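Following this message is one structure expressed as structure tokens.
A single protein chain has been removed from this complex, and every other one stays in its place.
Labels run A, B and C following the written order; every chain starts at residue 1.
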Amino acid sequence: MSERASAHKRAQYRHFLPIQTRWSDNDAYGHVNNVVYYSWFDTVVNEYLIASGALDIQASAIVGLVVETHCNYFSELAFPQRLDAGMRVAHAGRSSVRYELALFGADADTASAQGHFVHVYVDRASRRPVPLPPALRAAVERLRI
Amino acid sequence: MSERASAHKRAQYRHFLPIQTRWSDNDAYGHVNNVVYYSWFDTVVNEYLIASGALDIQASAIVGLVVETHCNYFSELAFPQRLDAGMRVAHAGRSSVRYELALFGADADTASAQGHFVHVYVDRASRRPVPLPPALRAAVERLRI
Amino acid sequence: MSERASAHKRAQYRHFLPIQTRWSDNDAYGHVNNVVYYSWFDTVVNEYLIASGALDIQASAIVGLVVETHCNYFSELAFPQRLDAGMRVAHAGRSSVRYELALFGADADTASAQGHFVHVYVDRASRRPVPLPPALRAAVERLRI
Partner (left out) sequence: MSERASAHKRAQYRHFLPIQTRWSDNDAYGHVNNVVYYSWFDTVVNEYLIASGALDIQASAIVGLVVETHCNYFSELAFPQRLDAGMRVAHAGRSSVRYELALFGADADTASAQGHFVHVYVDRASRRPVPLPPALRAAVERLRI
């Protein structure tokens, strides 16, 4: 339904997380609300970084601030569907990373929605950008396309 | 932390659903917010009813209206923990069902939180209580304690 | 719809906060989901405590842990309705407070839903219960019934 993007395939992504939908994901139109996709983006990225030893929500000296998010929606999803979130890294700069994400129905090879978000990593206290720590850089490089 | 309830064990429940936590489940105190437990209650009950053929969100002639909810919290949970939700039925009346729910850390036998909610089943249009349809009664009887 | 509680009137509450509903408050049935009421309870209690100088989310030495929540639902609400949340304090112990809350349609004198939650105040680091600090005790005593 958008002229500006065409739906990706699973093979274009490097890491996957199964996503469990919830009753509250459906809005008054009976499908997953557009906002919810971004909570899945947050979940897959942070779960990957935590599992990789690159992020500790409470203790890390750095915090990832989201400076840009974007999503294109191609087909409707609805609770109680099972989904998979795909993740890859398009760019890793000195302090920032552009993560790209897509949502696939459990049996689908074509994305129902895809988007990106850009994290700038800052010092937790000063909120000033800092270079990506080595564990974080290693984790994101593993998903670079 | 509550004098009024003591934490249940897994063996006291009849049906389980693994629960995937999300980044947004954690609040400003870094643990799962008290509100989120209820969205898991909604999810496990509705997923069970849909999988049992007892509910179709869009098409069923009946709708379950929630008339009472309750939860006691015993220990903190936090994303990215894996959890299991336990479910059982304490009472099934002419038009209403009392569901009881508990949340367990993936490796825990004792509940971190437990509660209940009461559904009154009503006609979708008139919002008047109706007798439980046979498929719904059969589904809830299977989880009766 | 519940035999166990009857709907309160505005005059039974001591403090009110107007509540703005959101698109996402409505669920697949087109009314405010039962879970959302609890996010309003959290909002009115914390906004009152912060405005009273009794709580600083980031800096307070204490944290309020929710150990019990409850809600009875009498009539449906839906975005884009305007609401008022009523608040009162039923009990203030050494370390705990029982807050009682009710939701009123902007033009209604009778509650659409009402409930309570119990906060135990703990030391932020040790998570051990502590006596209510004077500013907090003063704030809750002002709403005692």
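Everything that follows uses one rule, which is that a contact is a pair of C-beta atoms (placed from the backbone, for glycine too) under 8 Å apart; a residue touches a chain by one contact, two chains touch by 3 or more.
As the structure is a prediction and not an experimental result, all values here were calculated from the model.
Trainee: Which residue among C:Asn26, C:Thr69 or C:Gln114 touches the omitted chain?
Mentor: Here the residue in touch with the unshown chain is C:Asn26.
Trainee: Return the single residue from A:Glu68, A:Asp109, A:Asp123 or A:Glu141 that touches the missing chain.
Mentor: The missing chain is touched by A:Glu68.
Trainee: Among B:Trp23, B:Tyr73 or B:Tyr121, exactly one should touch the missing chain; which is it?
Mentor: Final answer for the missing-chain contact: B:Trp23.
Trainee: Could you list which residues of chain C touch the chain missing from the display?
Mentor: Touching the missing chain: residues 18-20, 22-24, 26, 30, 39-40, 42-43, 46-47, 50-51, 57-58, 78-80.
Trainee: Under the stated touch rule, tell me which residues of chain B contact the chain that is not displayed.
Mentor: Where chain B meets the chain not shown: residues 23-24, 26-28, 30, 33, 35, 79.
Trainee: So which bits of chain A touch the chain we can't see?
Mentor: 1-2, 4-5, 28-29, 33-35, 38-39, 42, 57-58, 63, 65-73, 76, 117-118, 120, 127, 129
Definition applied: only the chains that are shown with their structure count from here on.
Trainee: Measuring between Cα centroids, which chain is at the maximum distance from chain A?
Mentor: Most distant chain from chain A: C.
Trainee: Under the over-half criterion for shared residue numbers, do copies chain A and chain C use the same patch or different patches to meet?
Mentor: Copies use mostly the same positions to touch.
Trainee: Where the centres are mean C-alpha positions, what is the separation of chain A from chain B, in Å?
Mentor: 29
Trainee: Out of chain A, which residues touch more than one other chain, so two or more?
Mentor: Answer for chain A, listing residues that touch two or more other chains: 23-24, 26, 30, 79.
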